[in-house]
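My structure is below; once you've seen it, I'll send some questions.
Every protein chain but one is kept in place in this view of the complex.
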Amino acid sequence: MSVPLLSARNLHKAYGALQVTDDLSLEIIEGELQAIIGPNGAGKTTLIAQLSGQLRPDSGQIAYEGRDITRLKMHERVRLGMARSFQITSILPGFTMLENVAMAVQARSGSSFRFFGSAARERALNEAAMAALAEVGLEDRAHRIAGPMSHGEHRQLEIAIALATKPRLLLLDEPLAGTGGEEAEHLVALFRRLKSRLTLVLIEHDMQAVFALADRISVLVYGRIIASGSPDEIRRDPAVRAAYLGEEVA
Amino acid sequence: MRVKNADPAAIVPPRVAVRTWVAIALFTAFALVPVLAGWLDDPFLLVTATRIVVFALAAMALDLILGYGAMVSFGHAAYLGIGAYAVAILSSYGITDLGLHLLAALVVSAIFAAITGGISLRTRGVYFIMITLAFGQMAYFFFVSLSGFGGDDGLTLRQRSTVFGQPLLENDLALFYIALGFLVALFGFSAALVRSRFGRVLTGTRENRIRMQAIGFSPFPYQLTAFVISGCMTSVAGVLLANQSEFVSPAFMNWHRSGELIVMVVLGGIGNLTGAIGGAIIALLLEDWLAVLTQHWRLFFGLFLVLVVLYAPGGMTGLIRRIMGRAP
Partner (left out) sequence: MTSLFLLQLLNGVQFGVLLFLIAAGLTLVFGIMDFVNLAHGVLYMVGAYLMAAFTMITGSFAAGLLLALAATLVFGLALEFLVFRRLYERSHLDQVLATFGLVMIVNEGVKILWGTAPLTVPMPTLLSGSIPLAGPLQYPVYRVAIIAAGLVTALGLWLVINHTRIGMLLRAGASHRSTVSALGVNVSRLFTLVFAVGAMLAGFAGAIISPILSVDTGMGESVLILAFVVIVIGGIGSIRGAFLGALLVGVVDTLGRSFGPILLRTIMDPAAASQTGRTLAPMVVYILMAAILFARPAGLFGRNTS
């Protein structure tokens, strides 16, 4: 079997007495979309934070293409090709939509220790940023200040920012949270397109979207993965139904 | 791709223009001060204007990190002092050249900023404020202890810096225009800096540090570089200040002085360079005016500060924006 793109082994993370990640192991195969579901407080966001490098696990290893990256910081992992979105919108509110994305393009194209020349006029940055905005359908709002835009637009913008870093692996932390009908459909369609060229990890509460998109689903409860398998297997798994799914997807 | 804007690469942010025009107007007004002083036959006006120009330069340097980088440095007076003592100490050894004074000021400031900044920037928020304040105080005590250079009392300069061997700066008018030249040149430098790639990383970090890390930036080297640049620029103001007052003392780097620099930046409105210049003008003129009215002018200046914070957030820039009906 080939090396998984990302793997976590025996991760532990505790906040005081509370074990939020409890001996968790996980493999993300290149090209698949793996969804991680679980009730609130299961430790999903903490897991993403550890995978992306925002938090350091108390023990355990994380490897990317077989290379140990446990001690790499978030910005170092981004350079390896990992990108993420945040559960709570994280953008540069005072920048325009285009500038938000151009910033991400700038991060991977050449040195940023350039003290002269207007970054706003760098054609290469703006064109790549525009392309990422077009990908998520925001190109017509590129020059609006990002802060006051709607929640749905912020979610789209976050995806565009992540895409602009040209990732191989994209970690999405509840990208659909707070978005309504049409916006959600739009994002689901986008993820379906991205699936063909990126490896995706999706944390999501919207079960309809999860079962429509995922190649594999892992169920996280109290910091442990209690089941992992294809959507059909998960749907049939009695332990999962008891712990979490209930009648929701019956 | 459905790009509606024909040429996205040609976009220039429109937010810069107004401030730049205001700055140009201020510089022009400064340049005309000697003429006004001649008409009014008031040589003291030129002295005041020189002081304002020097502090405007220091305040602008502080705004570079405070406004654009959200680094509230409470120890920036240390760099004024380093610049001033570079003049005094070198002059006492017979080295009077302005270029060498500037060089020494820049080198020492860069080293001091790199060390103290490197430690302070490991922290943020309240910690950063307190630590920069403590390092500023450390510099203050260092110069107090230099008994060979006047210790607590400071020391009077025998002469101002020379330019290519010429005592050019002994002429107040020449000193004023040289100071103004530095202000304009460093304004141009700063304005370019904040629009550059580097400046964008700095502002991006101010806006959202985690986001910047999540797209692959490590904020520390950028913030530290900005901190060093800002310290060096402030030390240039220190070199000019020593020449203007023909006297240096540790009081130049007292924490009150650092506080006053922050006051100037905030009064004018942070994060737009021009505001810092305006703030220096307001703060120093207000100080001078109050000092004429009463010996207890600090009481009223303090009151003014409290009232500005409580009732006019955003300083002059904020006030102008509110008057013009735009959100602050």
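Letters A and B mark the chains as written, and numbering starts fresh at 1 in each.
The definition used in the following text is that a contact is a pair of C-beta atoms (placed from the backbone, for glycine too) under 8 Å apart; a residue touches a chain by one contact, two chains touch by 3 or more.
For clarity, every value in this text was computed on a predicted model and none was experimentally measured.
In the full complex, the chain left out of view touches B. Annotation: of B:126, B:292 or B:323, B:126 touches the absent chain (contact as defined above).
The chain omitted from view is touched by exactly one of B:99, B:221 or B:302, namely B:302. Interface with the hidden chain, as seen from subunit B, comprises residues 66, 72, 74, 116, 119, 122-127, 129-131, 133-135, 137-138, 141-142, 144-148, 255, 259, 262-263, 266, 270, 296, 298-299, 301-306, 308-310, 313.
Keep in mind that, in the parts below, only the chains that are shown with their structure count from here on.
Subunit A meets subunit B in the complex at residues 52, 54, 73-76, 78-79, 83-84, 86, 90-96, 98-99, 103-104, 106-108, 111-124, 126-127, 129-131, 134, 139-140, 142-143, 161-162, 164-165.
Those residues of subunit B lying in contact with subunit A across their complex are 1-5, 8-13, 192-193, 195-201, 203-204, 207-208, 210-218, 221-222, 225.
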